[in-house]
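Other chains of the complex are left out, but the ones given are in their true place.
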Amino acid sequence: MLPVPLPDAVRAALLAPMVDQHCCGVRRDDTTRSGFEQLIGEGGTPAPPGTTHFDTPAGAAIRRWCAPVLGLEPHASPTVYLSRRAELGAAEVNRRLLRGAGVSAFLVDTGPDVPALLSPAEMGRLGSAAADEIVRLEQAEQDVAEAGLPAADYAGMLRDELAVRAARAAALKSVAAHRCGLGFDPSRPSRGSVIAAAGRRLADPKSRLDDPVLVRHLLWAAVDVARERGLPLQFHCGLSGGGLSGWGLSGGGLSGGALPGIGAGHLTDPALLTGFVRALAPLGVTVVLLHCYPYHRQAAHLAGVFPHVYVDAGPAIAHTAAGSAHVLRELLELVPFHKQMYGSGCHGAAELCFLAALCHRRGLARVLADRIAEGEWSPADAARIAHMIGSGNARRVYRL
Amino acid sequence: MLPVPLPDAVRAALLAPMVDQHCCGVRRDDTTRSGFEQLIGEGGTPAPPGTTHFDTPAGAAIRRWCAPVLGLEPHASPTVYLSRRAELGAAEVNRRLLRGAGVSAFLVDTGPDVPALLSPAEMGRLGSAAADEIVRLEQAEQDVAEAGLPAADYAGMLRDELAVRAARAAALKSVAAHRCGLGFDPSRPSRGSVIAAAGRRLADPKSRLDDPVLVRHLLWAAVDVARERGLPLQFHCGLSGGGLSGWGLSGGGLSGGALPGIGAGHLTDPALLTGFVRALAPLGVTVVLLHCYPYHRQAAHLAGVFPHVYVDAGPAIAHTAAGSAHVLRELLELVPFHKQMYGSGCHGAAELCFLAALCHRRGLARVLADRIAEGEWSPADAARIAHMIGSGNARRVYRL
């Protein structure tokens, strides 16, 4: 599985079970070819006529690396792959791929509220791993908004709802990057402005939360809960489509065919979050920057500067696939080794969960082998670094 | 020409004639040393005293790779190179370099309205290739603005002028990135706001179009024409100087000595175009993001998310020269293989046209060789990918 020879200790550290500190559930049911293509494409949209999402870095990697897990030759054609997938059935495919990821614990973002996705417990069972829930803030808010209450009760009910959900969770997660962007005013909004905004929101509760005042209010309510319960607060950062991030489109690629409602990418740069991150520093709330690509250097810098900030490379690993070693190399240019974690950011297709883990191990193996060969890091340090990134840091941050 | 051994099919696919899906004309006449330096520098400005634009990545590559095409040893000195260039004469130099690019079709942006530049037909003849025209939107607008008409007729005449030019063209191209930046309001401006802005514009018609209302109006007029005729709409994105992009300074480097009127680079990030791209999705208009460096990852993401978006690496290839393999590697991290095209973005000097093609083939050869050696892609897939990028995608998009 590893592409280069490595000292035994480094090899063992890389192959040890990892903590997947952020993923979404994968589909429990069989899909059509079109449905599968939407799951693996970045946008959650079908490929244009005459093309296929198998002709992407992730698609090529599925044919190369997932095909053997299903008992096929490497580089199996899309048709052969999907036919074998159907033959085995979704449950068996999911079991093989999730187990093959070599993960000891999944932290599962239940934000995409879609019954077709496996629950955290099911992810754990199929993957032979522990599992915990991550509360998607915007989903909690949506449920509150749709409950039909007066604006004056909005803030209180939201606070209560977050507290209830947080009680069973390992972390809270925000997709503010794709609602109003990360350049929001970092201060807590006034009570009056929240009530006014809630009034507007509740007049159209089925709409998506994107009012900056309410996004900020939701974040500060989450901060209060995070402090009380010692939970980290995760932020999706970086470029995303519906399929890549599953950031709240009722399942993104799962709903099929809709154009991605993505915001402009430059608003997802984690550097924009600097003021909010600084405001949280004295409060003892850990911030985890997810994905971040192609702003992962900015994220690594924040993790280097602020003691309470952590990062992962998220779905960028599975989606850049053969190119992911280089993404990890850039992240490792600046990030403290005790600040990087592993997270697949997978969503919908178990293939992405498997690929993220495989590509993480393969890519990190290359970087570590280079560092050792150049005499930069000792094998003992390299093994220690692989362990910290793979599971040690996450066990500390999430108290697993 | 290729720097690494490759399976025969991959080699053949890389060496096959390519479609240069965006270039400008090259100079037909002999130049002085100072004139040549301005053509190959990024800014279209002379090198500071005591320095030379040959001391750049592109300059070093010209001495290395173009010198042998002129019958010189590799790494010929600038003096020897320019002396040999003068001896052969511009026509013979252009013939050798354009032919040496191995291109089967040039799509030539006639925006820099400079008689010293070869026409599309001349580019094709010298390069033994087919040739088609790309209509530069801002040039059409400039001609309309200077025609001395009342403001009430501006919109109608612009529409007519675009329609006439589009009738003989393969694509339309915008340099809005360097007029008002790509962060413009994506909606179609109101008729009233256009008439008011046209009034201001026509009071000073020789000025450069940079009013955001008129830039948007021009783009939406172009969208209407593109829909009618099934033409793709190209956007110059990414960092540019006069020499690098030829984006409308009446020839950029050709006019000599003027300081580049470039806008701040961050306004050229294609991520800023997300809203406009989304607005075009239901209209069936293909969008091609040109150049994009150093925002090529953002461009690759847009191509992955939106079915109607394509990208090329443009003049970044010739200008990064020996470093271009890495730029291609980053672009290939995320871009669907059916969405990347080849375009030299060359302008003024035939050397840049030759270098872009050479560096594209050499750089892609390295990436493909690595992918094959790592077992990531099969040789058959690698060949197929090289073909799609080199010509297949462009033939489909431009219906060549």
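Which chain is which? They are A and B, in the order written, and residues in each are numbered from 1.
The definition used in the following text is that contacts are C-beta pairs under 8 Å (C-beta built on N, C-alpha and C of every residue); 3 or more make two chains touch, one makes a residue touch a chain.
This structure is a prediction, so every number in the text was calculated from the model and none was measured.
Asker: In this structure file, how many copies does the full complex comprise, given 2 in place?
Answerer: Taking the entire complex into account, the copy number is 3.
Everything that follows uses one rule, which is that only the chains that are shown with their structure count from here on.
Asker: Go ahead and align subunit A to its copy subunit B using Cα positions, then give the rotation in degrees, nearest 5.
Answerer: It is a rotation of 120 degrees, to the nearest 5.
Asker: So what's the Cα centroid distance for subunit A and subunit B, whole Å?
Answerer: Comparing mean C-alpha positions, subunit B is 36 Å from subunit A.
Asker: What does subunit A use to touch subunit B in their complex?
Answerer: 3, 41-43, 45-48, 50-53, 55-57, 60-61, 64, 74-75, 239, 241, 244, 259-260, 262-266, 293-294, 319-324, 326-327
Asker: What does subunit B use to touch subunit A in their complex?
Answerer: 269, 271-275, 278, 281-282, 297-298, 301-302, 304-308, 329-330, 332-338, 371, 374-378, 381, 385, 388, 396
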